[in-house]
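All protein chains of the complex are present and in place, except for one that has been dropped.
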Amino acid sequence: MDKVYPSIDAAVADIPDGASIAVGGFFTAGSPVHLLQALARQGAKNLTVICQSMGPGNEDVTTLVTQGQVKKAVCNYPFYRSATRGASSPFEKAVRSGQVELEVYPMGTFIEKLRAGAAGLAGFYTPTGVGTVVEHGKEKRSFNDRDYLLELAINPDYAFVYAWRGDRVGNLTCRKTARNYNPEMAAAGTITIAAVEELVEPGGLDPDKIHVPGIYVQRVVKVERRNYIPSIE
Amino acid sequence: MDKVYPSIDAAVADIPDGASIAVGGFFTAGSPVHLLQALARQGAKNLTVICQSMGPGNEDVTTLVTQGQVKKAVCNYPFYRSATRGASSPFEKAVRSGQVELEVYPMGTFIEKLRAGAAGLAGFYTPTGVGTVVEHGKEKRSFNDRDYLLELAINPDYAFVYAWRGDRVGNLTCRKTARNYNPEMAAAGTITIAAVEELVEPGGLDPDKIHVPGIYVQRVVKVERRNYIPSIE
Amino acid sequence: MNENHRQLHGLSRELIALRIANELEDGTYVNLGIGIPTLVSNWIEGRDIVLQAEIGMLNTGPLAAHGQVDQDLINASCQPVTELPGACYFSDCESFAMIRGGYMDVAVLGALQVSEKGDLAGWNNPERGFPERIGNIGGSMDLAVGARRVIVAMEHTTRDGDFKIVKQCAYPVTALGVVKLIVTDLAVIDVTPEGLVLREVAPGLSAQEVQSVTEPKLIISPVLKEIHL
Partner (left out) sequence: MNENHRQLHGLSRELIALRIANELEDGTYVNLGIGIPTLVSNWIEGRDIVLQAEIGMLNTGPLAAHGQVDQDLINASCQPVTELPGACYFSDCESFAMIRGGYMDVAVLGALQVSEKGDLAGWNNPERGFPERIGNIGGSMDLAVGARRVIVAMEHTTRDGDFKIVKQCAYPVTALGVVKLIVTDLAVIDVTPEGLVLREVAPGLSAQEVQSVTEPKLIISPVLKEIHL
């Protein structure tokens, strides 16, 4: 098996209009920005984007919004914290105008729904969100005198993930907090595309230090590490 | 924080009669045999033991059975494969005579129930076991035209786990297939006791190669590596 | 609107954080939310308290100084942080499994409103006017539900002098009945089944003055004292 693609653009070339895409990265850390940029070049439309944030620390996703490629977003922290900054953000405007549909979940529920999809489970009962707006439209059920909400699995068509090192068969090792959503999103995507800073031959990674088993990754592409100062201001 | 206990016996001393204990290890690999031996010396009774197997590759658990310490077992592969070997096994006899109650789950369901308990979830819907005896007494429900069973979380009082290396704050690094059930069981136990082959100071483990975050581990005890040939014959 | 309002002077944000730091016990695991809670980290250096960053880290150290910044090492507010000995990294999914699973001894969270029943409203200020049911939930609901003890750190009233400690939350709630302790610039208040118990007041303030900026009736602790830092 050799899952390496010759270029970032080749790795995203077949993504069709209407696809759902889980995008790893927590604000700036571990974000597959190169893949988002390639998707902006590629131009697929009516996309559902599943990611933490649709702006702060994730400005490359904004291009998808301004180009009108996004139909729906599924997030846990979609907006800028600052109302002023938010008011001028393309995504917030698109949501307020109804151009983009938005679903928001608590962070733990958000990633657990993706994990459930990856793990072949239909759903799970979580205590998070009971008594809040998150209850809306969901089954509430009591187990051992505590209330829980039924949350259903999310099964995205694609996942964009990022890793420090990857091998040709798709095994990935992440670095520090750049791991974040990447392992579960990689597992959840039907087709998972991994951007890696360093590409090694099989055997080049410590097999006890692999955060994403290669079976979850269908495409690997080498990218250049960007250097930046983390910030969401 | 220093979670290191001076001896194996001290680490299990307070386990009361009636406790439920998840025991890591897949047949011989990553089995916390020293802790099982200490529990046999300690003598707590009416225990519920949650582990893969109650015999093959896990003979130290047999002592608990022959000493009458076990009230109930929760397993996925409880018996010897050989009917002949099984017929002479104390555990199989104890189950057949009704002395020990036994619950059996499919392997994936078994560990997922422990993971759900660890993760604060009440339960999950899995396709495994639909149309089989595993359905018995469970809710069956259809999602997207496929049937699933509702499986509830397991929350054991204690967990016995094993690791190659551990630090004083409870972080654990496992080795190869000796990892198996240990991470999720460590997370599931209210009090988790880890037997480690090598004990290091905080900072002595690669923080990107920790399979059990220290928060899950309440007690750490250094043990000597046993050397043996893996076998369940 | 609080008609009895007058401007009371109390602790700075840094000292609210210090008061909370004093409340934390050694040997505990703590998650600090955005805002005043983050400042608590300035007061616990050298103590035996392990901070979790919900992005997926334990033993998070202080903010990274210039020249120390590692872009792959940030906290949930996207601030570059450092790691302490005994640190470990894990996925965000594992992080929230840990949070919901009850492993966080304390979560210190900010709030827009807290009710006398311990309801917490913090994730969505309706003044921002988002469409229904959306906003920046982030990790707040999981932390509020999962932590063994939720401490709220906030200013006692809004800038306009409106009550933030209320009979009933008017803002969208984060979780119901979860807050155990409220620490503000003016007071330290226990949330108990009997109601809100005023335990400490800022130097120079009376219980009556704190009551005047608090909507629900406060139970005055028989051992009421000045906040000691």
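Descriptive notes on the structure:
Note that the chains take the letters A, B and C in the order they are written out, and that residue 1 is the start of every chain.
Quick note on the criterion: a residue touches a chain if its C-beta (ideal position, glycine included) is under 8 Å from a C-beta of that chain, and two chains touch if they have at least 3 such contacts.
Because the structure is a prediction, the values reported are computed rather than measured.
Hidden chain, full complex: it touches shown chains A, B. The hidden chain makes contact, of the residues B:T128, B:N171 or B:T192, with B:T128.
Only one residue from A:D60, A:E112, A:E151 or A:D167 touches the chain missing from this view: A:D167. Interface note for the absent chain: among B:M1, B:A40, B:L102 or B:L121, the touching residue is B:L102.
Considering the whole complex, the residue from B:P32, B:P156 or B:P183 that touches the absent chain is B:P183.
Within the full complex, the residue among B:P32, B:G57, B:G120 or B:P156 touching the omitted chain is B:G57. Touching the omitted chain from chain B are residues 26-30, 56-57, 76-79, 81, 83, 86, 95-96, 102-109, 111-112, 114-115, 126-134, 136, 164, 174-184, 211, 227-232.
Residues touching the missing chain, restricted to chain A, are 1, 115, 117-121, 167-169, 171, 187, 201-203, 205, 207-208, 210, 213-216 (touch as defined at the top).
Just so we're on the same page, only the chains that are shown with their structure count from here on.
Taking the definition of touch as given, a chain qualifies here only if it contacts chain B and chain C alike; those chains are A. Most remote chain with respect to chain C, judged by CA-atom centres, is B. The centroid of the Cα atoms in chain B and the matching centroid in chain C are 37 Å apart. Note: centroid distance chain A to chain C, computed from Cα atoms, is 29 Å.
Residues of chain C in contact with two or more other chains: 83, 89-90, 96-97, 99-100, 146.
Looking at chain B, one finds that residues 119-121, 207-208 touch two or more other chains.
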